[in-house]
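With one protein chain removed, the remaining protein chains of the complex are shown where they sit.
On to chain A.
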Amino acid sequence: MQKKEWQAPELEVLEV
């Protein structure tokens, strides 16, 4: 299985 490209996990708080 080909491995996926890693992206650093980020927690973004969305504005309302």
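Operating definition for what follows: contacts are C-beta pairs under 8 Å (C-beta built on N, C-alpha and C of every residue); 3 or more make two chains touch, one makes a residue touch a chain; residues count from 1.
Going forward, contacts and distances are computed from a predicted model.
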item	value
Among "ECF RNA polymerase sigma factor RpoE", "1,2-phenylacetyl-CoA epoxidase subunit B", "Phenylacetate-CoA oxygenase" or "Lasso peptide biosynthesis PqqD family chaperone", the UniProt name of the subunit that does not appear here	"Lasso peptide biosynthesis PqqD family chaperone"
Interface with the undisplayed chain - residues on chain A	3-14, 16
